[in-house]
Structures are given as C-alpha cells and as structure tokens.
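The complex is shown incomplete by one protein chain, all other protein chains being positioned as in the whole.
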Amino acid sequence: MDQLFVNLKHSILIFAGNFLPEWAVILISILISVTAIAVFGPVTMMYLTLLERKFVGRIQNRFGPNRVGKWGLLQPLADGVKMLTKEDIVPKGADHFAHFLAPVAIVIPALLVFAVVPFGRNMVAVDLSIGILFFLALSSTTTIWIFVAAWASRNKFSLLGGLRSVAQMVSYEIPMVLSVVPVLMVVGSFSTVAIVEAQSGWNWFVLTPWGLIGFVLFFLTGVAEVNRTPFDLPEGESEIVAGFHTEYSGMKFALFYMAEFMNSFTISAIVSTVYLGGWQGPWLPGWLWLLIKSYALILVMMWFRGTLPRFRVDQLMGFAWKFLLPLALLNIFAAGVWLAFARPVNYLLSAIIVALALFILYFANRPDMPKKRVYRYAVE
Amino acid sequence: MFGFGVLKGMLVTIQNFFASYFSKDHLTTVQYPEERLSAKERYRNFPFLVYDQAPEDPRCVACDICAKECPPKCITIVRDSDAEGKPLKRPKSFDIDYSICMNCGICEEVCPFDAIFMDHEFELAEYGRFEDLMYHKDRLLKPNDHFKKIRPTDATRIDAKLAAKTQKPAPPVGN
Amino acid sequence: MNSFAPLVSVVQYVLMFIVLGAAIVTVSIGNLFRAAIFLAFTLLGVAGLYFFLHADFIAAMQILIYVGAIMTLVIFAVMLTGKMQDPLVAQSNRQKIPAFIILCGVSAFLIPTILKAPWRTLATPHATTAANLGRALMGEFVFPFEIVSLVLLVALIGAIATARSDE
Partner (left out) sequence: MTEENLSTLATQTLEVSLGPQHPSTHGVFRMNATLDGETIVKLKPVMGYLHRNHEKLAEDMTYLGSMPYTDRLDYICSMTNNFAYALAVEKLAGLEVPERAEYIRIIMAELTRLVNHTLLIGFLLNDLGAFFTPVLYAFREREKILDLFESVSGSRMMCNYFRFGGVKIDFSPGFLEGVKSIIQNYPKFLDEFEKLLSENEILMARCQNVGVLSKELAISAGISGPMLRASGVPYDIRKVDGYSIYNRFNFRVPIGEVGDVYDRYYVRILEMRESIKILAQAVKEIPEGPFISPKGAAGAKAPRTFKPPKGQVYGRIEAPKGELGFYLVSDGSPKPYRYHVRPPSFINLTILEDMCIGNKIADAIVTLGSVDIVLGEVDR
C-alpha cells in the first residue's frame, strides 16, 4: 500500500519501456509526475472549497452546501461551471495585459511548489537538494502577481490591497525563513526528503522544545503568507471590498482562489513535512499520513477562519516584527544549544531557553497588549 | 497570557461544530421546500376577502374604509350598482396591489364587517411585476372555511359575533 | 542519461529564448509597468537556466532575491514615478541611439571574449548542500562575507541617515 502510486508509475514505465526509446520513457516519467500534480492541485483546491464551506458552516450551526449532489459533493463542479460561464469583466481603465497576466501567472508558483512536497516514500516529483529553499523562494513570488493584479485593476481598493499584501509578505517572509532554520541546522540539508527521513521513528521535530515553537511560528507565518484569516488583510472584505481581486470576476477570480487554496494546501504539507514528520507514521501508508497531517492543518486554518476577526495593518506588522521575529531568532539559539549538548541535557536547556524567550517577549510586549477592563455602573 | 482569549474563542466554535451534529438547537436551519415551519396562528402576510356561502356574495359591502385607512394605499374598491345606477352593498371590483401592500394588517383591524383578513400564504412569486401581483376580486375571495383553517381562534370569535348580530333584526349599516 | 540530453537542451534553448525575448521586450516596450513585468520573466528564466546548470542553490536565491525582493522593489519604484496616475505609464526611450552605440561597443568586447575563452566543464557537478555552503561562508570565505555584510550595514545606515537628514 505504501508504495501504491510509486509501483503504479513504475509499472507504466516498464510497460512503456518495452516499445519506446529511453528518452521517451523519461519524458513519460516526467509527464506522469507533472500530470499527477496538475490534476491533484486543482482537484484539491475544488474540494478544499467544499470542505471549508461545510466545516465553517457547521461551526456556524448551519449545513453548508448540501443541494448539489449527495452532501453537496458536486458543488465544486457547479461552481466551476458558474465561474467559467460568468462574464469576464475588465475595467475600462485597466491595464489589459497585466490584468490578464496576473491571475494566470499566480497559479504557476502555486503549482510548482508541489514538486518538492514529499507525498510519501519515493513520492516526490523532484528531490531537489534545495527543496525548502525552492518552496520559500517560489511562494514569495506570489506577491508580485498579487501586486500586478492590484495595480492593473486601477481600483483604489485593489491598490490598497496590493500594498498591504506586499507589506505583509515582506514582513512575514523573514520569520518564516527563520522558523525553518532550526530544522535545517539539525538535518544539515535543504532537501525535503532528507528532512522527513531525519524524523523517522517518532523523532518528529515538533516534539522538541524548539520544534514546537518553530512549528507554531512556521504555521502562523504560513497562514499569513497565504493571506488567510486572521491575516487576510490584502482581501479584507469588510474594509477594502475584496482587495486585490476586487475587479476580477469569473474564471480569473477563480484562478486567484485556486492559487490561494493550493497555497494553503502546500503550506500545510510543507509544515507537516518539516515539523510533523511528513509521511512518517505507523500502520497507515505514508501518503495517507501526509494527507491526514496536511488536512488537519488545513482544518485548523479553516477553524481560524470560523473564529477569528482580522488584525489591523499596524498590529499585523507589530506582531511580525516585535514578536515572531525575535522569537524565531531565539528559537534558532535554542536549536543551537540542542545540537551542542547530549540527549537528556539538551531537552532541558532548550526548553529553558524557549520558555525564557516567551517570557521575555511577553513582558517586553506587555505595554502594547490590550488589557482587560472592569466596568462600573452608574450610581442612582 | 496572550493568546488564551483566542484559544477560548476557538474552543467555543469547535464546541458548536460538534454540537451541530448532536443537537437540533445548534443546527437551526430548516430545509425549506422539504421541511416547513408550522405557521403561527397570528402570522399575517397579504389580505384576502372572506365570503360565507358563495363568492358572488362576499361579506365586503364596499364601504371603502380599508382603502382609506390603508397606509400605502394599495386597495382600490369600486362599488357595484344595479341597473338603475343605485349603489349596491357589494364591490364591483376589489383590487389589492400585493407589490405595494406592506402586510401591516390595518385593513383587517378597521373593517367593521370582518370581511378582510390577513392570509398565511407566502409563496406568491410571479413573473410579471405589475399585473401578476395585482390581485383582483376573484383571486382575493376565499371561503370562511379557509379562514377557520388558518386562524381557528379568531374565526370562532368572529363567527360567534356575526351569529349574534344576525339574531338581531336590523343588520348593521355600512359606512 | 545520454539519450535524455537532447531533451534537456531543448528546454534550455526555450529558456534562453524566453530570457532574451523578455529582456528585449523589457528595454523596448513603451510601458514602464509592463517592462517591469517582463524583467521578472527575464529573471525567472535565468533562474531556470541555473537549475539546468545544477546550480540549484543559486537558482533558488535568484528567485528569492531577484524575483521575490528586487522585483517588488522595482514595481514599487514604478509606482512612485510621477506618471503613475497615467493608465499607460510611459517609459522614456529617448536615448535609444546612444544606448545602441554603447551596446555595440560592449558586445564588441564581450563576444570575442566569450568565443575565445577556454570553457572548462566539470565531469560531475558536485552537489551543493547547505552544510557545504555554510562551511564555505563561515570558513574559507568568511572575510569577504563579513566585508559584504559590513557594506550592507553601512548602506542601511546611510539610507536611514539620508531619509532623516531631509528635515
């Protein structure tokens, strides 16, 4: 079971190898991986929308979509048909070329990062030696297309959304990169496959003091990177209508939506890879483990969405620079201490450092924190 | 400690998530066309006219009070007349524009003859905006049994009142 | 792996074509904003070429720094230009002729150099691992590395000082 898909691909290649030249087999091998990702990405996205609507619906004491097909299972298809048949509106003052390019281009990095996600043992499209870096680099390019979309729409709300997006990405990129550094230090490699292999046998990094903090940091900054609640300022509906995609409709809008959901999936998958042991786990096949872990994280994102209001721009920045960034730096120190000492001592020491870091940051940020209030009543 | 408030809130939402599978109180949606809420007896929507025996002989005497008191002025009544042009105590036409009516129920309150009441019917969607929503006498007239069915309490009270009135020799004079 | 080589070179040529094409569009197009977008494509294409040259790390850095950071900065700079309110942010191409002459001059030097250079090829490209890189930066190249960081620090301080001295 574990190697189901790997064996499937292998047997197809052997079959093709009987009558095709070698280069064609390699081409087919590449095409199979690419097709698998190109199908998996959008299908995931379609059903993530349904999952989100159902989950948030239940949180809000309602059913969620349940009319199209059993349990609304055909809802994503209906939405797709609707999106495709919708009129494509381009504002008169828009830069038509850029307005068209942005939604198309934004999907590319979203799909490309799937290449380094190790879905299971031997189930990674490309085992790049710089896997994590590849992921970080490509996910940062999303900003440009958001910004291009915002500018090309020639709408003030879009522009505000685009500016917020850039500011947010620039701020959260730094703690995000820093929160992965401890793992890279311990593993000594950027390769996602190597990172997963280093966590075999319940040595999940999240179970260490620095790993716990790193996990929370990476996940939170990841949520911020994909613009989801409570960091969804670029599209903050109640303030700037729909932010950078205000002027998009139909399929172009669907592409933005697709990129967002595929990004949330990849970020969850990468977080599980880096901190939750990836496809490692008992009994079940590896790819199932990765899916379970990623979906659990996605559900947490949806849970956030169902619960939390959104930050304000300055608070968002403050959170990144005053809390996440110093914590990430101190966390690297904790990981260094972990590496420098032997097994039982390093747990204690890095736990102390992490606890101290949290404590110091809490008190340092205390003046800016909101306070509980006591209310009085008018005297008669 | 920072963050506990957020976690508390998340606890509330996840409780609601699970409760929606177990408690009816946490999944209040009524799946409308298949399930329906039972209408409250006093529910009022649009007015209709009551007749006792035959639709040709409604309770309405065309006194025009409801038309005058209707706040948005959605009722138009034309009084019937016999061959010599003498006015009769029945409406020749009685039109209510449902697109104007605001369901306030004042017509029912002011009617001295208990001839007009608020109906429970609410599935009134039409394709035409003007003529289709202009309800004429034929569509407005409904038997007293309908009234008894939708509002038993009021119907019994009014029937008793009318019965008491018919005992008396002189029926009440309109206008 | 040999039979696979033509495929690789096809992709490489496509990438080169994208890089060159996008670069030409960048300098010739009349719209500043679009020029910036094409510049992004050029940089992305270069990153792709690095990948094929087994310089994964540099490729990732190319994307992270040039595409991710510098391009954002460039687009920001475009937005700060005076003509931003204009739907078609015009780019001034007035210095076409001098630019062409300089280009010819540079090419006259570069092309023969490229052609004459004895290009050495490595038999097996050795993998760049994070650990190796870290060791190189912290060991062999620690002095240039520190100098560069110092320069950057000075630049940062300078930028802040310039911004502040406006009062």
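Which chain is which? They are A, B and C, in the order written, and residues in each are numbered from 1.
The rule is short, and it goes like this: a contact is a pair of C-beta atoms (placed from the backbone, for glycine too) under 8 Å apart; a residue touches a chain by one contact, two chains touch by 3 or more.
Here the structure is a predicted model, which is why all the values come from computation and not from measurement.
From the list B:L49, B:A62, B:I96 or B:M118, pick the residue that touches the absent chain.
B:M118
Give the residue, chosen from A:H10, A:R67, A:H96 or A:R312, that touches the chain omitted from the document.
Spelled out, the listed residue whose C-beta touches the missing chain is A:R312.
Touch as defined at the start, partner being the missing chain; which of B:G5, B:P87 or B:P152 qualifies?
Touches the omitted chain: B:G5.
Name, in rising order, the residues on chain A that touch the hidden chain in the full complex.
56, 59-62, 156-157, 159-160, 164, 229-230, 232, 236-241, 305-315, 369-373, 375-380
Over the whole complex, note the residues of chain B touching the chain we left out.
2-6, 8-9, 11-13, 16, 26, 28, 40-44, 68-69, 71, 102-106, 109-110, 112, 118
Definition applied: only the chains that are shown with their structure count from here on.
From the mean C-alpha coordinate of chain B to that of chain C, what's the distance rounded to whole Å?
So the centre of chain B lies 75 Å away from the centre of chain C.
So how far apart, in whole Å, are chain A and chain B when each is placed at the average of its C-alpha atoms?
55
Return the distance between the CA-based centres of chain A and chain C, expressed in whole Å.
27
What parts of chain A, by residue number, touch at least two of the other chains?
Not one residue of chain A touches more than one other chain, so the list is empty.
So in the complex, which bits of chain C are touching chain A?
3-4, 6-7, 31, 33-34, 37, 40, 44, 56-57, 59-61, 63-64, 67-69, 71-72, 75-76, 79, 87-88, 127-131
For the complex, which residues does chain B have touching chain A?
Touching chain A from chain B are residues 1-2, 6, 9-10, 12-14, 16-17, 19-21, 26-29, 31.
In their complex, what parts of chain A are in touch with chain B?
Chain A reaches chain B through residues 55, 58-63, 303-304, 306-308, 362, 365, 369.
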